[in-house]
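As you look at this complex, bear in mind that one protein chain is not there, while each of the others sits in place.
Chain lettering (A and B) follows the sequence in which the chains are written, and residue indices restart at 1 in each chain.
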Amino acid sequence: MTDLSLFVPGTSLLHRLPAGAKLLGLLALSIVTIWLQSAWQVGAVLALVLVGYAVAGIGPSLVARQVRPLLWFLVVIAGVQVWTSGWQMALTVVGTIVVLVLAAALVTLTTRTTAMADAVVAACRPLRVVGVDPERVGLMIALAMRSVPVVVGIAQDVRDAQRARGVRFAPQAYGVALVVRSLRQATALGDALLARGLDD
Amino acid sequence: MIEVSGVSQVYGAGAARRTVLDGVEVTLSEHRIGVVGSNGSGKSTFARLLNGLVEPTRGTVTVDGLDTVREGRAVRQKVGFCFTDPDSQIVMPTVREDVAFGLRRKGLRGAAADPVVDDALARFGLSALADSPAHTLSGGEKQLLALCSVLITEPDVLVLDEPTTLLDLRNARRIGDVVASLPQQVLLVTHQLDLLAGFDRVLVFDEGRLVHDDAPAGAVDHYRRLMA
Partner (left out) sequence: MPTAPTTDAVRPSRRPARDLALVAVFVGVIAALGLVPGLQVPGFAVPITLQSMGVVLAGAVLGGRRGFLSVVLFLGLVALGLPLLAGGRGGLSWFASPSAGFLYVWPFVALLVGWLTYRMGAPYKLRWGIPINVLGGMVLMYLGGVAGLMVFGKLGFSAAFAALAIYLPGDAVKMVVAALVARGVHAAMPDLLPVHEPVDDAEPVAA
């Protein structure tokens, strides 16, 4: 599934760690950040996360790409914090966000989607007692992954058809055509699931 | 042995009421059976009746004595089904996972399924694509994958609903060759009449009725006259 995932192939220690361990580590880190008080502490944790990127062999440009889409929010938040609580507080708050975002992205970049899905299914196993079927969860994840490229293909067809008729982009017509054709696809998929023994 | 007795299929009610199949009565025991008819003739609904995907409004359909409505599950284990559009029947993200999906009903999962899956992929010439995402396959490869995924469960009967309609000539021939080599009983719905060479029996549907039932030559003649 490599062409549909953010995973960066590699053989580093972080790549080889089991997905479950990385997710637990991320959880632990996010709990730690609740107690971070000063900009220095945040800086230390941020340095630790950046070391993680170095270990995984992921370069600065990919690190920057994780944060860039947040810039607008970070600027607003920093501005408000400087104004109300001073620059120290602004650094702490913005730094904590960057730490969490970078750490979470590091897990994503070093873990295959399938390994992550297996970890989720394993994590669901204790939930069996409350009626969650872990296998059904895994099946739904797989089905959804399969459906994304199929529906994206339908979306391209719909766009092309509208362009061929010289229609300017009309969100309403586009939306109706996309959803109706996707629901037809779903009916066919439901038939196929039944034919292939989903009810066994 | 498939027995279709007194089957009618009606959709909707009132003004929207449409009779899709009308009084179909037929027993299917031949090794190779073709089904032809124009668009909307009811042949696709007929195919879906045979594994219980469609439940008859009136009448009954049985496969080796099993009723498709009451024992749908058991029927679907006996009758494999291949659809026209491979994209709607490939249900898993990668080739290997999709082939393995059908083995769940046999209790084969995970690593235990691997040798069976590898074997099937090799037979269909799909080994090199085992870990490819399904959506990166060509149309012909997708239909081969669909066929592979159905046949791995070793059904007694295979029903194919226009499996080559969306394919080019070369890939259509490839699917045709695979189908011809199968040990199973095959029921093939198609517009490509040359695929029916060597078949034992061909059914012709028109406006919801079974209008002709003959050896391929006679049935195809009848169909051509009907379409003229």
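Note that in this section a residue touches a chain if its C-beta (ideal position, glycine included) is under 8 Å from a C-beta of that chain, and two chains touch if they have at least 3 such contacts.
Remember, it's a predicted structure, so these values are computed and weren't measured experimentally.
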Handout entry: Where the missing chain touches chain A, by residue
Key = 4-7, 26, 30, 66, 69-70, 72-74, 76-77, 80-81, 84, 89, 93, 97, 100-105, 107-109, 111, 113, 116-117, 120, 139-141, 143-152, 154-155, 171-172, 174-176, 178-180, 182-183, 185-187, 189-191, 193-194, 198-199
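Operating definition for what follows: only the chains that are shown with their structure count from here on.
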Completion exercise
When centres are defined as mean Cα positions, the distance from chain A to chain B in whole Å is 39
Completion exercise
So, in the complex, the side of chain B touching chain A is made of residues 48, 51, 53, 72-73, 76-77, 80-81, 83, 85, 87-94, 97, 101-102, 104-105, 133-136, 149-150, 153
Exercise for the section: Within their complex, state which residues of chain A touch chain B. Expected result: 1, 3-4, 142-143, 145-146, 149-150, 153, 185, 188-189, 191-197, 199-200
